[in-house]
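Excluded from the complex is one protein chain; the other protein chains are retained at their positions.
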Amino acid sequence: MQFTSFGFLAFAAALLLIYYLIPKKGQWMLLLGASCLFYLWAGTEYLVFILITVLTTYAATNIIGRRLQQQDAYIAKHKAELSREDRKTYKAKVKRGNRIWLIGCLVVNFSVLALCKGLLIQPFRAMAQDTGLDFLTLGLPLGISFYMFQSMGYVIDVYRGTVRPERNIFRLALFVSYFPQLIQGPISKFSLLAPQLCAPHSFDGKEVSFGLQRMLWGYFKKLVVADRIAVAVAALKGSEFTGFGFLLLSVFYAVQIYADFTGGIDITIGLSQALGIRLPENFIRPYFSKNIAEYWRRWHITLGEWMKDYIFYPISVSQPMLKLSKSARKRFGNFGKRLPVYVASVATWFVTGIWHGLTPNFILWGMLNCFFIVLSEECAPLYTKFHGKFHLKDKAWYGSFEILRMFMLMNLIRVVDLFPDVGEYWHRVGSLFTTWNISLLWDGSMMKLGLTGLDYAILGSALVLIFSVSLVQEKKGSLRALLQTKPDALRWALLFVLFVAVVLMGSYGIGYNASNFIYNQF
Amino acid sequence: MKKYIALLLCLAMALSLAACSPSENGANETTAALPNDTTPSQTQPQQETTPAEKGFTFTAGGVEIAMKAEASPILAAMGEPKSYTEETSCAFTGLDKTYFFGSFYLNTYPQGDKDHVFAAWFADDTVTTAEGIYIGSTQAAVEAAYGTDGYNGSNAYIINKGESKLTIILTDGVVSSIVYDAVFE
Amino acid sequence: MEALLNILSELHPDMDFETAQNLIDDQILDSFDIVTLVAEIDSEYDVAIPAEELIPENFNSAQAIWALIEKLMDE
Partner (left out) sequence: MKKKKTFKLLAALCLCVAVLYLLQMLLMPKYMDESRDGALIAEYYDNTGNNDVIFIGDCEVYENISPITLWEDYGITSYIRGSPQQMIWQSYYLMEETFRYETPKVVVFNVLSMKYHTPASAGSSDQREAYNRMTLDGMRWSSSKWNSILASMTETEKQWQSIFTYLFPILRYHSRWSELKQDDFTYLFQKEQIGHNGYLMQTGIKPVTAPHMEKPLVDYTFGENSYYYLDKMVALCEEYGVELVLMKAPSLYPVWWDQWDAQMESYAQEHGLKYINFLELVDEIGIDWNTDTYDTGLHLNVYGAEKLASYFGKILSEECGIPDRRGEEAISTLWEEKTQAYYDQKQALESAEQQQGE
């Protein structure tokens, strides 16, 4: 069920109503029921995948949890007779056992994920179709990349001893399948999300109203902007658009993906807020970033955090890496010191790449990001020197220049998503330097992308609005809180106008085509 | 008028949202496709595109007649039809035209500013399919030419190939009608 | 503690680490710095900081880092 379907809205409305009417003890069960329904809607055959994750996660975390408990009990009991060394060896032994359970669980789950993703690409796709697994080739089970990572993060946390395992399998199932974040995240941490899911929530008018406002804003971005510009993005992928056309594609794609992804997240977070559940932010106006590291702290934050906590840090502070660091330092000096970080970065971005898709272009996408991060890190002293000399940073325009530079760079990296054929991508990138066809802006080509002049005007106005709102948020914080201080009538009027704008200008439904209504035969 | 309304709406929308028309068709088709980057769960596999297979044809008046082909060369070759009707087109805007050439009927639909073949059916046994079947052929001959896959179990063979559908209807074990249709997605 | 402060000021010479309390939250130390720090601490104090201890609370100030080192040495 898509967020933009009428069914989803009706579903969410009904849920909200029931949620605050039933006894608070039952709220989490209602959420679980709703999540199951949501998942079943996508297709019954996919339910088995999420069940595998729930069951294996439940088993592994509870076994590890019990072993840790036994360990603590044992140490407490024999505190007097155990030396520090004894304690260490005992703990290490328990940890070795735990690790087996952890790895078992991770292997099972990531194999399922790899299988599901792998069957989408050739030659495995053809093999699956031959063996009757063809339903798996139609698309990924709903939200599998998201709930899988969220659950595995939880298993690792239990292994590390930072959270206690959930004993109630149904509560765990809710944590895994909580439907608002099933489609596109955010990837929440167990310690933050699970207690909220199961806590009783009383109706709080302000929270519900804020949540709904945020949903409305999300729908505006998704329906008015993302779904409208999607046509043009698809058209610009056509082979005739090289040079400036490619640059345009990268910008259009940036608009589409931003409006779509942040809009969807707004709907997710907004709905959750209306339910009394706070989810982590996933975006903080990423296009205002001035460098790539900042960009990745502001774009798809929860994925970045996940990668940092479970891939980047564990690799970079592992014993072999520390050893490597020591030896490399002797040989290469300061660069050697950073070597482990770079190795870990490459690994992290490789995983991030294949998480997005098992095709070469996503791996290239990850590596490009990694390359620029490392590059900017290595060049940092150079920059410092440069700025020490020229004092550009004091200039008012320099900040905007940095933002624009970052925006264009990230656009060009991101657009590789659209080209499964990596060669085609490089060809287009090359054409940036050879083809100067900026004239397509006014030679009528823009009108052949499936958008009318009115569409462009809507898009333009909507983007101005989104930009202004972002600017206010960047400078003054929450716009909703700001509006709250204004007269009720003004706030209501603004929200109503926004609502009407979504209804009238959203790209949804069958679309009115007058010629269909012209009577012609029966 | 349109401009006034646009202007009015513009004013009404204090948020400086310009009033414009959403594109009618295209937008809806793509709403389902969320970007891969953000939502791997929605990743759609690349569709394999097989080159279009050639559809069923038959030959009359020295021209090969294929579905969706442009009608004008066929009409030129066939000369004056014995009968001709036209009616407002149902699925397309414009006129559906039906020609009768004595041995077969030809039905066309407009696309762009040209007519294309929408359907054709035989009227007598002077025309044969490219596979040699005509009105009066036996069921055995049909099966020899087209196999048994398209048999509907009672009175007809319905076979799809490329952008065409061939329907052969039998009465008492003998071919009584042969119909070609253009196939649209 | 002395050695730790040295390591820190090597990373960011212009910072006063003795008083700073929000090294992570104010984005003074990024993930690259943390990893470097872990390596340095490992060679200086022979204490391996495991990945699960790499959380903001443990790295927000020099004192917090020092407390972490002491805790790990104690184990």
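Here the chain labels run A, B and C in written order, and each chain numbers its own residues starting at 1.
Throughout what follows, a contact is a pair of C-beta atoms (placed from the backbone, for glycine too) under 8 Å apart; a residue touches a chain by one contact, two chains touch by 3 or more.
For clarity, every value in this text was computed on a predicted model and none was experimentally measured.
*Asks:* Counting the whole assembly, list the visible chains that the omitted chain makes contact with.
*Replies:* So, spelled out: the chain left out of view touches A, B.
*Asks:* Would you mind spotting which of A:Leu37, A:Ala126, A:Leu441 or A:Val503 touches the chain that isn't drawn?
*Replies:* A:Val503
*Asks:* For the chain not shown, which residue from B:Thr59, B:Thr85 or B:Gln111 touches it across the whole complex?
*Replies:* If we include the chain that is not displayed, B:Thr85 is the one touching it.
*Asks:* Contacts of subunit B with the missing chain: which residues?
*Replies:* 1-2, 5-6, 9, 19-22, 24, 83-88, 90-91, 98, 100, 105, 107, 119, 121, 152, 154-156, 158, 167, 169, 176-177, 179
*Asks:* Even though one chain is hidden, which residues of subunit A still touch it in the full complex?
*Replies:* 5-7, 10, 454, 488-489, 492, 496, 500, 503-506, 508-514, 516-519, 521-522
Simple rule for what comes next: only the chains that are shown with their structure count from here on.
*Asks:* What's the distance between the Cα centroids of subunit A and subunit C, rounded to whole Å?
*Replies:* Each chain's C-alpha centroid was found; their separation is 30 Å.
*Asks:* Going by the contact rule at the top, pick out the subunit A residues touching subunit C in the complex.
*Replies:* Residues 84, 87-88, 157, 160-162, 293, 297, 308-309, 312-314, 316-319, 321-322, 325-326, 337-338, 340-341, 344, 377 of subunit A touch subunit C in their complex.
*Asks:* What part of subunit C is in contact with subunit A in the complex they form?
*Replies:* 27, 30-32, 34-36, 38-39, 42-43, 48-52, 54, 75
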